[in-house]
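Every protein chain except one is present and positioned as in the full complex.
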Amino acid sequence: MKENIVIIGGGIAGLEAACQLLDLGYKPIIIEKSDHLGGHVADWNCLFPDMTPAGDIVSALISKAADANIFLNTEISFVNKLQDSYNIMLSNGISIITRIMLVTTGFSVFDASKKEEYGYGVYDQVITNKDLEHWFNTGDDRRVNDSAMNAIGFVHCVGSRDEKARNSQCSKVCCITAVKQAIEMKQKFPEAMVYCFYMDLRMFGKKYEDFYISAQRDYGIRFIRGRVSEVSENIDGRVIVKAEDTLSGKPVKVTLDLLVLMAGMVCSQDSTKVANMIKLPLDSDGFLKSADNVADIIDSPKEGIFYAGACTGPKTVPETLAEARAAALKIHLYIMKK
Amino acid sequence: MRERFLTGYNDFVLPFVCGMLFVLGYCLVGLVRIIMQLPAEDRKKFFISLITPKTLLKNIKDIFLKCLIHVDIWKRNKLLGYMHSSIAFGWFMLIVVGHIEVFLYTSDLGAKALYYPIFFRYFVAETESTMKGALIFFLMDFFLLVVLSGIALAIIKRVRSRLFGMRRTTNPSFLDLIGQYSLWSIFPLRLLAESFTADISGGSFLTKSLNYVFTEFLSNHANMLPAWWAYSCALGIFFVVLPFTRYMHIPTEILLIPFRNAGIKIVNARKGFAKAQVYSCPSCGLCIDACPMGVLKGNIKDTTVYLNRQIRRNNEARIEEISDKCLLCGKCTAICPVGVEGDKLRIAQRSVRKYNFGSDYSNISASEEILRCNKFVNNNNTSVSNPDKERVLYFAGCMTALTPVIRKATESILSKAGTDYEIMDRDGGICCGRPMLMAGRFDQARQLIEKNTEIIMGSGADTLLLSCPICYKIFREHYALPGIRVIHHTEYFDELIRTGRLDVRKGGTRYVFHDPCELGRGCGVYDEPRNVISSAGELVEAAKNRKESICCGGSLGSLTLSFDKRKAMTENALANLTADSPDEIVTACPLCMTTFSRYADRPVTDIAQVLDKCSGPGRN
Partner (left out) sequence: MDFGFKLSPSSAINLDKVDTEKFAELHRAEPDVYKCMACGSCTSTCPANRFSGMSVRKVILGLQRGKEKEVIAMMKNCMLCGKCSMVCPRGINTRHLILSICRIYGEDMK
């Protein structure tokens, strides 16, 4: 089977689709901008709700997809539309002619420094969810001070559900990630007080609610319904967080040793770049627009171009993998039909 | 010279005389009314200024330069400037020379003095063979030509405004059009009428030549009267409609200039000085291009020129809409050639709004607030502990609480410079009152000002440092803080560098400075921030800067503009800033910074951050 299938993005969506396509007898081409495969999941430590090590998932995918043509450190320079196919020019000088592309460009983590009032990049004790996972993985972050960890706060919805941050959508996974990370921190620092500042808790997935109950019952994590509005610093360098406890109707103030901002998912610049090159439309939430948001989430409005994963909106890992499998099948059927 | 008619009268002067008398009467009544509407204090100030030689001279100079020469418009666009001054100054000179002529050649005029200078050529035949005659004839023709060239440009401007540096012009109202067409026709008709009489009463290069060229037509004196009638009618119509058109600005501006020079401010939203401003608006439309809201087509009718029109029409619904929408950036005021204060006029309109309940801050205890910032006073709270040293009270302001990076950088600079400082609003302070003032709620603002004054005076400080220009403006203008220097952080930093209290290493970054409305146009601080940036890196300029800087779109001035409607304005302002591709956008207002960083494609920082990054303790 000599059909070229180009997968743009070597995150878990791209890898999973490649595995399936390899099984179906194709030899897909993966184009990855960075120097490693696995995308954001490769940077993560554990995945909810069963604390599956993220590394295991990614390495299994990478070894299964090893037979695909993989270009690391490679970007798409430009795309030319031919009669019924595309000519893709890569930054390494290789050009590919294909009529099938799978866009798995994923998401970007919201730049938390844009929420100036939270002081990310200004105060030493303010980090993001991604920074925390990095610290779980490497133990290397000067902002996390193991010796004095008496109080930790998590701020939900940083750059999500926020028109001021130009992202009005819910990022879907931050609630459960915050619960997961709160539990992990409580495990590491059993004496510390852990607070979650949330607007609404969206525990929609399998076993999420159990996870939430466990965080309350087994770990004593304090959930405060109120969005943090200001973060300041006291004289000894700890951060003071101000919010309203909307359930008691009173403002609350708490001094913390570590504040974790749950930065949300936004459409990645790479997705927009690819969308510009192939003239794919963007949806009103800023992510790529599917042919239909119910029935055809993995179909783009253009023939031969498919989506999988978070390039069409915030997704969990299992949802992304399921979409990748579906996309592989869709591509197979598309080739068969011709 | 010889009188052509014994009576010295012809019926055709009637339209002109009626129009003239009407407009003079109207203006006289209006003048008395406006002066009576001024508060007694202002009225006194006005009359005193009229007999004070200094202001009197300034009045004459301003009226000459602004009303006749239109220097402000010349500075903006040469062609536009020529168009305005050719019509205004040319017409003025026609009137002056006409009167000189009448004075030189006739005596004992009586009622004829009303129209003789206008229709002199019809009634009096004069010789151009003497030097005196030739000169006067030449001058009259010359200035007529000047006016005609201005009229020609005005007609071109209606079609191709871009030639005159204007992207958009005002949509004229029906009466404006009548006034405009009658004005346009006055001078060609005068040329025609005078050309008819040129072979009888004399003429110069224009009128005489025309008379020769069109021998058959213009030398047939049977056609003379209709031309003089038409000329008189055009004048008459123009004068009759003048009070109801934009041309009312001609007489009103002559009143506005002495008012302004007397130091009068808007008190009543519709009367007195405000009324003089509204009627002084020439509807030139320069404010349309200047308005930052203009990027959205739907906002064009909310610019100052339309506010003035609606106020003249008493269209309350539209007045409210226009007044509440405005960002109060003050750019229309800054560029207005006649000095209509669009921002102050709008605040005045807001101040007449009726509310069912107001504020009451009597429960706020200033003495308790002082306890939060009483570092400079002794334990018994009576005296200052270190009266000879500089004692800086830093009021970060509400907006800075949401941009902690500014406060942190400022504190860091203060420590490096060895400044003894105290923060007035560490855990949130009391608002400065400017937002309340901008909403036109003066009484409420006054209460806030009183509370803050008490706190500042009780703190024992000798300097009040501000990092928010919104606060800075009201602290400078509406607070009475004897013995306390009020200073914005850009000015303070500049001073620290100049006096060697701070050592700055110059880097290679290219910075563009955004002049915040309240700091630049509001307080006239333009150079100090530029000095600071120049010492830290390379300063590049925005396409439009200083007094013409474009509002970031985040202004608290607008009451009704919702968040999503401001995006286009911010993007337009950003495009203006990045014209010279700087690496970083620097501003000196927390609100501008937040607004810009939302949409900017490069870093947006406060001047305090820039300076903090590249400075160390100085030698002094």
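Which chain is which? They are A and B, in the order written, and residues in each are numbered from 1.
Everything below uses one rule, namely that a contact is a pair of C-beta atoms (placed from the backbone, for glycine too) under 8 Å apart; a residue touches a chain by one contact, two chains touch by 3 or more.
Just so we're clear, the structure is a prediction, and the values are computed from it rather than from any experiment.
Participant: Based on the whole assembly, the unshown chain contacts which displayed chains?
Facilitator: Output: missing chain touches A, B.
Participant: Can you say which of B:G358, B:P482 or B:G508 touches the chain missing from this structure?
Facilitator: Candidates B:G358, B:P482 or B:G508; residue touching the omitted chain: B:G358.
Participant: Which residue from B:I87, B:L559, B:L577 or B:V604 sits in contact with the chain not drawn here?
Facilitator: The single option touching the absent chain is B:L559.
Participant: With respect to the chain omitted from the figure, which of A:D56, A:D218 or A:D245 is a touching residue?
Facilitator: Residue touching the chain left out of view: A:D245.
Participant: Which chain A residues touch the hidden chain?
Facilitator: Here the touching residues of chain A are 117, 157, 161-165, 199-200, 225-230, 242-246, 248-252.
Participant: Give me the chain B residues in contact with the hidden chain, please.
Facilitator: 324, 353-361, 363-364, 398-399, 401-402, 428-431, 433, 435-436, 439, 441, 444, 448, 556, 559-564, 591, 594
Basically, only the chains that are shown with their structure count from here on.
Participant: Averaging over Cα atoms per chain, report the distance between chain A and chain B in Å.
Facilitator: Spacing between the chain centres: roughly 52 Å.
Participant: Quick check: in the complex, which residue numbers of chain B touch chain A?
Facilitator: Interface residues on the chain B side: 401-405, 408, 426, 563-564, 593-594, 597-599.
Participant: Give the list of chain A residues in touch with chain B in this complex.
Facilitator: Contact set of chain A toward chain B: 114, 116-117, 119, 121-123, 163-166, 230-233.
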